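Attaching a single structure in structure tokens format; questions to follow.
Omission of a single protein chain aside, the complex is shown with its protein chains in their original locations.
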Amino acid sequence: MAKKLRMGMVGGGQGAFIGAIHRYAAALDGQIELMCGAFSSNPQRAIDSGKELGIESNRNYQSFEKMFEEESKLPADQRMDFVAIVTPNHMHYPVAAAALSAGFHVICDKPATLDLAQAKLLKQQVQETGLLFGLTHTYTGYPMVKEARAIVKSGQLGALRKVVVEYTQGWLAQAETEDNKQAVWRTNPETSGLSGCMGDIGSHAANLAEYISGERIEEISAELTTFVPNRMLDDDGVALIHLSNGLKGILHASQVAVGEENNLSIRLYGEKGGLEWHQQEPNTLEVKWLDEPTQIFRTGGNHSPAAAINTRTPMGHPEGYLEAFANIYRHFGDAVHHYKKHGQSDKSSFDYPTIDDGVHGMAIIETLVQSSNSDQKWHKVST
Amino acid sequence: MAKKLRMGMVGGGQGAFIGAIHRYAAALDGQIELMCGAFSSNPQRAIDSGKELGIESNRNYQSFEKMFEEESKLPADQRMDFVAIVTPNHMHYPVAAAALSAGFHVICDKPATLDLAQAKLLKQQVQETGLLFGLTHTYTGYPMVKEARAIVKSGQLGALRKVVVEYTQGWLAQAETEDNKQAVWRTNPETSGLSGCMGDIGSHAANLAEYISGERIEEISAELTTFVPNRMLDDDGVALIHLSNGLKGILHASQVAVGEENNLSIRLYGEKGGLEWHQQEPNTLEVKWLDEPTQIFRTGGNHSPAAAINTRTPMGHPEGYLEAFANIYRHFGDAVHHYKKHGQSDKSSFDYPTIDDGVHGMAIIETLVQSSNSDQKWHKVST
Amino acid sequence: MAKKLRMGMVGGGQGAFIGAIHRYAAALDGQIELMCGAFSSNPQRAIDSGKELGIESNRNYQSFEKMFEEESKLPADQRMDFVAIVTPNHMHYPVAAAALSAGFHVICDKPATLDLAQAKLLKQQVQETGLLFGLTHTYTGYPMVKEARAIVKSGQLGALRKVVVEYTQGWLAQAETEDNKQAVWRTNPETSGLSGCMGDIGSHAANLAEYISGERIEEISAELTTFVPNRMLDDDGVALIHLSNGLKGILHASQVAVGEENNLSIRLYGEKGGLEWHQQEPNTLEVKWLDEPTQIFRTGGNHSPAAAINTRTPMGHPEGYLEAFANIYRHFGDAVHHYKKHGQSDKSSFDYPTIDDGVHGMAIIETLVQSSNSDQKWHKVST
Partner (left out) sequence: MAKKLRMGMVGGGQGAFIGAIHRYAAALDGQIELMCGAFSSNPQRAIDSGKELGIESNRNYQSFEKMFEEESKLPADQRMDFVAIVTPNHMHYPVAAAALSAGFHVICDKPATLDLAQAKLLKQQVQETGLLFGLTHTYTGYPMVKEARAIVKSGQLGALRKVVVEYTQGWLAQAETEDNKQAVWRTNPETSGLSGCMGDIGSHAANLAEYISGERIEEISAELTTFVPNRMLDDDGVALIHLSNGLKGILHASQVAVGEENNLSIRLYGEKGGLEWHQQEPNTLEVKWLDEPTQIFRTGGNHSPAAAINTRTPMGHPEGYLEAFANIYRHFGDAVHHYKKHGQSDKSSFDYPTIDDGVHGMAIIETLVQSSNSDQKWHKVST
């Protein structure tokens, strides 16, 4: 086995949420080491956070610019191999662009950028540098999501007709307060982007539907709503969607669905069969048939290779969110190893979301907002 | 206790489905007796069906016209008290109109009529005759649906924001064959009406959402689809809906959702709480709160009077579809008793769907179809 | 179809529970009519109860003795066809014996009698008279229980190894109070018998395990417990059980399991497959396999004829406790019709529990109590 990869991190300091998640995910397989970081836009908080995380002081940076500059100077066998970007959305693009410019691979929390224009610029830079860009659409890392995709690909369901995907939460049902750092930046267009709820979680739902079905969202008829008074961005949204090859569906996201935790769920129906999966009980996949009893597929069962290689434990030992997240890191890490060995990327061999997903995801968000503001029923997703 | 009520039935002979269901529902409490019937539009099948059902030969009629004529001649203490109409949709109006003209109360399967115009005519006749008209929106008969409505009324959920209601089935995922009598008439506009799936089951979903929320659907943005080639009516449909008082929602129905049985489900979210109910496990109602654990309300628990009077067994003894259906008959029967005693109807005291629900339901169906055929995003439900 | 059967009832008046359940169950199919009754051991309450139920005054009796005497005098086409006994346990035997002596078929709530000696006497009388005796072990009436039994019979599970059956409730977790009539008689040995919890509900669990597996409980190692101070009978019990043909298992019943409603559940494992069923969600049967995904069998699916003939509605229309109970009545009614036509009973053709189940059930209860009082590990069930 190759040596551990060295990871740097931007963001994810004290008070943050997603940074810790990335660190668990990167650590789980024991193949990636967090070597350096610039953990906050506030220099003091950055340093304090790095100390808490046990980062060596000479690699605990006050800013991402400094980090890229200093790491670049290190010998190849000490320098970080890639950077994980876990800042609020508005910083994704500047940090990613700087990292690529400095020659570092990037793995970035979603959405890829603040808007579609940035995403296109970033894609151009990724293409020009030939470096790797991974986007952590975590939920596609679950073994039963891999299995669902494999079942669709096998053709067992027949031609696809209908997909119903939703992602509902209740944590923004009331007005956000200043002390909830997560709520504050996610509801502010300057840090979050054009859309609140749809950008934050609807984007995951859209990605999941596309990943499993293998089809792309092409047309949208949406209504986004801001239920909580004085909130600046949508906290709820529904869209009728048309995907490629005649697949139709519903895309639904809400952050005011009181009592819902993190209810990402999908149902997909073809001519001959259907699938149902719920992220909160992620090790079960219901497989439905025209004239046979529903089957319960379970993580660790005798399923597709795609599911098997993303599974760490035997049946009945529940795998969770961090394992799914770690699968994204594992596949991205494999791609980095490949790059290190071969000096170039190999897009087709590794199963993680890329800048293409990022650009398409931003296009969906912009179309959702555009559609919601229009009296015209259908809007095409620009490409 | 008053003597048993005498019921006549139109439709529901050999090969029918819903007729038997009405008979079970009417019989369960031992307070209604099936005395007479015209069980088919085919005279021979009508007679054969009545014989099978043990109907006395002198009250086993070849046609509904004959039944109304002959029953009218019987003394008051022998004559049927009301007629149950369980024919295909296109016969609802003519039979109901004839029954009312002959002075009989009517309980009718849904939808009320073939189209909105008929529904309005029927409403006029109901008003003019002062007779009772019950519509069997069965699903509102479940104890936990009553409980859900009571919780909403109590204000515990705060102002309502979002409702997600769906009714999905898979039994029409393939082209219907001639020997499936149910499938044939339900997919034919002449017998079924303007809409297939939305008329057949979407109407139940819409009614359920309105019943529990206490709000009315006012605006619709819909897409109806016919997935199965050569089918004449929609077999799937989705609508964004605006209800009164700012409630928004999703109305979803499908008959091509392979593997789904009779999946009528509803979730409703207010400012302070939420509700979730699934018809296939009807004795459980999830009640969700902002900061407290979800509670599991169960049929037979210490709940509202509205739930209690619609419950026949202690907790843990599952009540099913027939019990819910029987609740509609029980309340309609109570209203008939009241009428017999007082010589007039008392709309407000009895909890069963009426012609008002019928008219509104037909208006929703027509708006769904109209919206689906339009490029304009929103259509108002005509009243 | 033959004419309706005429039913008489003993017990089940005001304040009773199970009498109403029997009435619903008998009424559901519209093929049995409650014609007469002696609804209480208190003559005034008997009369009042009958009035409430709409019984004609000349057939509303003050005592069961009077009812049997008077009904015997009526012409065959008016006289009751059978009697339903729904009294507390201690009255089962005297009423059943009197009914058989008067020439009436009997359907009786369980347990058959107060003790094993009575059960044996009753069996002798049933055999001598050739009349029908049905015992309402309700839970065997569910379609998915029929299906489970059919699967076992088919041999698909291989040789059976292990059965785990339980029936847990929480309603007696606190000391019973005088105003809870149900609790009072069920915890009194004079009215309930040797055992409280095991007699009341453990007996159902034992019967269910035997019905599905097709094997008989032969040896028992039990511990019965009275958790609530001053209670006279057990309110909880567990037994290791040995059944015929090498099947082993656990029999568990409790009435102090706080929060449990009516949790009758069974799991059965053979060499090649397993089954799981829960009474509170009775329309689902999990079928498990060595190397294949678990299958979800559902009421109304394409299952065995035994399941099909006990199902009234299509898939997804939940059938409940009353439908299961009605299935016992339906099969008993079929047997009564057969008797009326042929002048004799035909035990093997009709699927309802008989006096044989009653005798065996009483033997199990006595062995459970005997075992619980002994330091010896295993006790044989006397036959």
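Chains here go by letter, A, B and C, matching the order in which they are written, and residues are numbered from 1 within each.
Here, a contact is a pair of C-beta atoms (placed from the backbone, for glycine too) under 8 Å apart; a residue touches a chain by one contact, two chains touch by 3 or more.
Keep in mind the model is a prediction, meaning the values are calculated, not measured.
Of the listed residues B:229, B:293 or B:343, the one in contact with the hidden chain in the full complex is B:293. Note that of B:170, B:301 or B:361, the residue touching the chain absent from this view is B:301. Listed for subunit A, the residues touching the missing chain in the whole complex are 1-4, 17, 20-21, 23-24, 26-31, 34, 51-54, 169, 260-263, 279-283, 298, 300, 312-323.
Although one chain is not displayed, subunit B still touches it through residues 287, 291-298, 301-302.
For subunit C, the residues in touch with the chain missing from this view are 157, 161-162, 164, 170, 173-174, 221, 223, 225, 227, 236, 238, 240, 248, 250, 252, 254, 256-260, 267, 269-274, 286, 288-290, 294, 374-378.
Everything below uses one rule, namely that only the chains that are shown with their structure count from here on.
At the interface between subunit A and subunit C, two copies of one sequence, more than half of the residue numbers in use appear on both sides, so the contact is built from largely the same positions. At the far end from subunit C, in terms of centres built from Cα atoms, lies A. With each centre defined as the average position of its C-alpha atoms, the distance from subunit A to subunit B rounds to 44 Å. The set of subunit A residues touching two or more other chains comprises 294.
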